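Just one protein chain is left out here, and the rest sit where they should.
When the chains are written out, they are named A, B and C in that same order, and each has its own residue count from 1.
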Amino acid sequence: MYNETVMEHFTNPRNVGEIEDADGVGEVGSPQCGDIMKIFLKVEDNIIKDIKFKTFGCASAIASSSIMTEMVKGRTIEEALALTNKDVVDALGGLPPAKVHCSVLAEQAIRAAIEDYRAKRGK
Amino acid sequence: MYNETVMEHFTNPRNVGEIEDADGVGEVGSPQCGDIMKIFLKVEDNIIKDIKFKTFGCASAIASSSIMTEMVKGRTIEEALALTNKDVVDALGGLPPAKVHCSVLAEQAIRAAIEDYRAKRGK
Amino acid sequence: MEKRRIYVDNSATTPIHPQVLEEMMPYLTESYGNPSSIHFFGREARKAMDKARERVALGLGAKTEEIYFTGSGTEADNWAVKGVAFANKKKGNHIITTKIEHHAILHTCEYLEKQGFDVTYLDVDEYGLVNPDDVENAINDRTILISVMFANNEIGTIQPIEEIGKIAKKRAVYFHTDAVQAMGNVDINVDKLGVDLLSISGHKIMGPKGIGALYVRKGTRIDNLIHGGAQERKRRSGTENVAAVVGMGKAVQLAVENLDQHVRKMTSLRDALIDGIKERIPHVRLNGHPSQRLANNVNFSFEFVEGEALLLSLDMEGIAASSGSACTSGSLDPSHVLLAIGLSHETAHGSLRMSLGEINTREDIDYILDKLPAIVEKLRALSPLFKQCEGGKVSV
Partner (left out) sequence: MEKRRIYVDNSATTPIHPQVLEEMMPYLTESYGNPSSIHFFGREARKAMDKARERVALGLGAKTEEIYFTGSGTEADNWAVKGVAFANKKKGNHIITTKIEHHAILHTCEYLEKQGFDVTYLDVDEYGLVNPDDVENAINDRTILISVMFANNEIGTIQPIEEIGKIAKKRAVYFHTDAVQAMGNVDINVDKLGVDLLSISGHKIMGPKGIGALYVRKGTRIDNLIHGGAQERKRRSGTENVAAVVGMGKAVQLAVENLDQHVRKMTSLRDALIDGIKERIPHVRLNGHPSQRLANNVNFSFEFVEGEALLLSLDMEGIAASSGSACTSGSLDPSHVLLAIGLSHETAHGSLRMSLGEINTREDIDYILDKLPAIVEKLRALSPLFKQCEGGKVSV
């Protein structure tokens, strides 16, 4: 069903957790559809210095969150915003068709967190 | 499918053949329904002295003809007329439901032959 | 250490019982005749079919001529509902069923709605029980069929079929029950139950897959579902799956013979598993009825975790179970059964079914109880819905 990369990220997810004094927090999804992703950001000089996630969802939601955090960590805000769900799917080496929405959630989650960061910085 | 008695009569039918100078001949059935029975009688002093049959039909038609000829041979005309298809079925130890019509044919065949005999004697 | 494999998904399917396979083998090898043929090979196959039909009839308290073999439990369900609906549409177009039926019934009913039938989907209570009064109240003068499952495949709740049967009889409405999960776990007698139609399936009772049977009470007006070569006394066409029919016959025989012993064994394993989980894991909810439930059914919701993740984690430990999570099926809505008993979406998503079978042992239960708590804990730690308080106490 899932490839090894997906299973590896599901079994050993990277960057799990919360950041107490996060610069940005994004939460997407809903319990109805069975997936909630919450992202915590630490940003310095426009660069994502630290990122953590918590995800309620299936293996591909967890793996998508995990690999996404790896992909954006150390990148600029603009680079992170350029990340698409396709990038996530590709990095995972593919997802079953029924599970592609999980990668969309990962894309939406990082965007939500950056929006929150910008909103907070704005004020 | 068929019991041993039926198979025995099918394999070794009694009284097969024709009687050249028959006193009565009866033919019932039609090629359409796949069964034709032809009965030849020799009657003396109201008693069936000899009987032969030819049958085009399935195993139960052949067995019904065979056992019927045995049952009426040596009997009076009245006794032969009293023969029912149920008697034939019973004598055979039973027929599958779909095949009961073959025993009806046997009953009709002996009646037709007797009718012919009476008609011939009548004139 | 050798990897353990513990199969607790017996409501999804069961292994074939060795005695069942043994009886099937000749019909997969040298006795390959078509039962419709009149020669030796055909007669041999016919005889085997007859014997199997007798066994099934005996197992259900029915007459042999009331048993029809189908290609699955699903086909039996489709046939019962569509067959009765179409054959009786002059009499009426109303069908009564429940919200927790298997999809074989529900999707068939939805299809019939498109064909102009009216379907009432009855609610169930928090335990998944149908109220017989609701059935009675739903009957109107256009009602032609009531279809209520005997035991639910997800939460194991056993319905009061006998009571509903009395109502159906009183009101002269045909009554079908899907007994696919009940068979082998519950005593079944079609007359006692008062059912007119009853579906069972081979592979749920240690028989082969791809075979089911429909009991049809003599005199029931029902159309054919599959037309053709007049097999099954002209009611269900297609060359008979002799080996599977033989397997089904043996499986029903064994299921009925071993019923008491099986129920005793399953109940003891089930209760050990239920109690163990309640003891070891906080924030759980047992789904289904506490006592009117299948002896082999365990269904829990684990708050804050999602079912598929749970299943995969269990699978990595060699434990094969199933879940009511939508993720498993690729749709977004979780199990209609869990929603029908009132679970929230997120709780329904976090459900786990472990269905026991003859192959399971007490060691299996202990192994599961050993592995499951840590898995749930790990997934909860990942979950944004779950927060650990300072004092180590769990709260939401």
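By our rule, a contact is a pair of C-beta atoms (placed from the backbone, for glycine too) under 8 Å apart; a residue touches a chain by one contact, two chains touch by 3 or more.
Predicted model, so just to flag it, every value in this text is computed and none were measured.
When the full complex is taken into account, the listed residue touching the unshown chain is C:Ile226, out of C:Ala138, C:Ile226, C:Leu286 or C:Leu339. The chain not shown here is touched by just one of C:Glu23, C:Asp77 or C:Glu303, and that residue is C:Asp77. Of the options C:Lys63, C:Lys91, C:Lys166 or C:Lys209, the residue whose C-beta touches the omitted chain is C:Lys209. From the options C:Ala104, C:Ile274, C:Ala295 or C:Leu372, the residue with contact to the unseen chain in the full assembly is C:Ala104.
Although one chain is hidden here, its contacts on chain C can still be listed: residues 5, 7, 9, 12-16, 21, 24, 28-30, 32-34, 36-42, 70-75, 77-78, 102-104, 107-108, 110-111, 201, 203, 208-211, 224-230, 237-244, 308, 311-312, 314-315, 318-322, 328-329. Counting over the whole complex, chain B has residues 2, 7, 10-11, 13, 16, 27, 30-38, 54-59, 61-62, 96-99 touching the chain that is not drawn.
Basically, only the chains that are shown with their structure count from here on.
Inter-chain spacing, taken between the CA centroids of chain B and chain C, is 57 Å. We define each chain's centre as the mean of its Cα atoms; on that basis chain A and chain C are separated by 39 Å.
Residues of chain B in contact with two or more other chains: none.
In chain C, no residue reaches two or more other chains under the touch definition.
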